[in-house]
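The complex appears here without one of its protein chains, the remainder shown in place.
For reference, chains read A and B in written order, and residue numbers begin at 1 within each chain.
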Amino acid sequence: MSLAERMLRIDRRIIFLVIGLCTLVPLLFPVGLPIKISSEVRGVYDYIESLPEGSVFLLSLDFDPASKPELYPQAIAILRHAFKKNLRVVAMTLWVSGTGLADQILTQTAKEAGKENGKDYVFLGWSPGGSAVILNMGQDLYNAFPADYGGKATKGLPVLAGVQNLRDVTYAVSLGAGNPGVEAWYVFGKDKYKFELGGGCTGVIAPGLYPLLRSGQINGLIGGLRGAAEYETLIGQKGKAVAGMDAQSATHLAIIVLVAICNIFYFSLRRQQRRQGG
Amino acid sequence: MLPRLLILSIMTCVPAFLPAMAQAQTMPQQLRVIDTPSDGGGSLTVLWASSPSDSATTKYQVLLHEAGPPQDSSAWKVVAEFPANTRYVRESKSAWWTRSGDPNDHQFVIKNGKGVELNSDQHYAVSVASVNGQERLIAPPVVASPEPNWMNWNQINNLVLALMFGAIVFYAINLAKRKEMFLRRIPGLDAVDEAIGRATELGKPVLYMTGAHDLHDPSTIAAAVILGRVAKKAASYETELLVPHREPITMAVCQEITKQAYLEAGKPDLFKDDANFFITSDQFSYTAAVDGIMLRRKPAANFFMGSYFAESLLLTETGASTGAIQIAGTDSDHQLPFFVTTCDYTLIGEELYAASAYLSKEPIQIGTLRGQDLGKAFILSVIGIGTLLATVGVLTGNGWAQPLLDLFKDLK
Partner (left out) sequence: MIFLRRQLPLLITMITGLVMAAQYYVPHPASEQLLTTVTKWLQIIGGFALVLGITSLFHLHAAKIRRKEAGWAYSLVLYVGMLGTIIVGLWNNGKESIDGALTSFGWVYSYTLVPLQGTMFAILAFFIASAAYRSFRARSREAAVLLVAAVIVMMGRVPLGEYILPLSGDLSSWILNVLNASVRRAILIGVSLGAVALSFKIIFGVERSYLGGGKE
């Protein structure tokens, strides 16, 4: 077997090792390259920045622990921004397996910002039905969530003063890892109840949401870990996403180099075979 | 004669040289207040004629009072205030076929919220005042009441287009029942027989997956149809078939389909009830279980049909490591790159629906496909012609094409 053939049939475990090292080493020895801000992420940031104090901000954390690496930093960054702007934060989730994670994220950031549950923010929890929950909230929020995650009655909470349904929400952002996610919030939420909507998602779903972004159906899109890193840079509080960008950079470069090597050997083998055939 | 002409010319020209002074302020004219059409109630539309004195320095105030007009003008509630050279009917976002009034008239919609509460079937007095500094001229009030409507006429274009498309689909299905329709061969389908044949030669099972969604999804229905074909071939070659499921109802339906397929192949005794089995609905638990099946049973052919999410690469890469021939078909466009790179054949998007139509030869399936194609052709034409008209409109500065383009807009 020639070198080219051996390289093309290389054991996958060697590739796994390369990727493992490219992920681990930058996390242990970070470099901290500058991050350029995209217009997609700026769309969400600028809109939240423009909201007056006391505006109702709905954050739907529609992801489970599997998508935590990408969406957890996004959620933390957005909540930090919302609390800094003294917005009234209403959080919820459409994914049952993400309820614990969502509660933990909200509690952690609220504690950091010195915010009070019921007065500055509320976690509504999860309700079965997916898009049916959005429709229900659009009609009557208190019907969809009669109590918050802690069991307290939602009607009468200071944070929900003047909020009857989704029409009273100033801005909603869905951080989605699949379905139900950003698309469901547009189709069953914004299209019917006319609130402004932004989106956040995993890197793999992001390209599929660009049509919604380009047509103005969502006013911004935070895509993957890169989007989270951009948002952290915008709010001036660097966290897990920025730290992860070095690892992501190294991994991307490693894959590019591997693909280049693979193509070099592929063409070399093809030339060999043509010479032998000719 | 000459002096008169001179005086006349001076009188005509002098105003042009005078600084642009505001013309004498007038009371808003032709005030009309109607129930806002095509809504659920709780809203009134106020219309009045524009005036030569409208400018950025003068303002209009929209005034509201419950029941009848107030005795004292100070009792009016100011609902809105804006520059007098804004808020025209022509700027309204509603459909042109539901607009009231002249395009150059002013329009303001009083809605519930922000300190205003309008109840249906209750009367309200509405007026408009024109304000210039300290001077305020209030038009004679009009009494109206908001009412809920039974039809949103702004969406009539949506309804007509939807019904048109439905009619096209049913027409195409009827046509397919009466005569044969051409459907191009999908390359991936040739590979299905090849894959099952390979599994038979190696004496290994065939693994077939129907995706993450339930039977409400067209991709799952298509996957179930293709399973029928694969099961029939597997039955005739006497090759073992394994179909792990994520959804109990899909499993029940696929069990029936597999049983039927074995019957049609003339091998009912070879049919096994547990060929179709339910694992779990959780994404990664299912993936781990199927990966385990692939590594232990080492199927020679893997079929990934239906909708998939992040688990797609985990499944296909594990399958590739066992040396199986892999055929995928999905409408999940975000997973297509992973399938294309790891599978031998991939049916992309609607090729999956076309494959199920091609295999089943059912007029309903084929007719639907033809109907969808006609719908797409219509949309393509509208996009092409619309782009051309919009471009011509912009270049000529003329808005004549806009009403036609609005027919295809989503207006509420």
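As a working rule, contacts are C-beta pairs under 8 Å (C-beta built on N, C-alpha and C of every residue); 3 or more make two chains touch, one makes a residue touch a chain.
What you are looking at is a predicted structure, and each value in this text was computed from that prediction instead of being measured.
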Which shown chains does the hidden chain touch?
A, B
Specify the residue from the set B:103, B:133, B:248 or B:266 that touches the hidden chain.
B:248
Candidate in contact with the missing chain, chosen from B:95, B:224, B:325 or B:359
B:224
Contacting the left-out chain in the complete assembly, out of B:41, B:70, B:197 or B:386:
B:41
In terms of residues, what is the contact footprint of the unshown chain on subunit A?
10, 12, 15-16, 18-20, 23, 33-36, 38-39, 64-69, 97, 99-101, 103-104, 107, 111, 127-130, 132-133, 135-136, 139-140, 143, 203, 206-208, 210-211, 213-214, 224, 226, 245-246, 248-256, 258-259, 262-263, 266-267
For subunit B, which residues lie in contact with the unshown chain of the complex?
38-41, 120, 148-152, 155-156, 158-159, 162, 165-166, 169-170, 173, 215-216, 218, 221, 224-225, 247-249, 251-253, 256, 260, 277-278, 280-281, 284, 287-288, 310, 313-314, 316-317, 320, 331, 333, 338, 341-342, 349-350, 353, 364, 368, 371-372, 375-376, 379
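Throughout what follows, only the chains that are shown with their structure count from here on.
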Could you grab the centroid distance between subunit A and subunit B? Build each centroid from C-alpha atoms only and quote it in angstrom.
24
The residues of subunit B that touch subunit A in their complex are 113, 282-284, 309-310, 321, 333-335
Quick check: in the complex, which residue numbers of subunit A touch subunit B?
12, 66, 97, 167-168, 178, 202, 204-205, 207-208
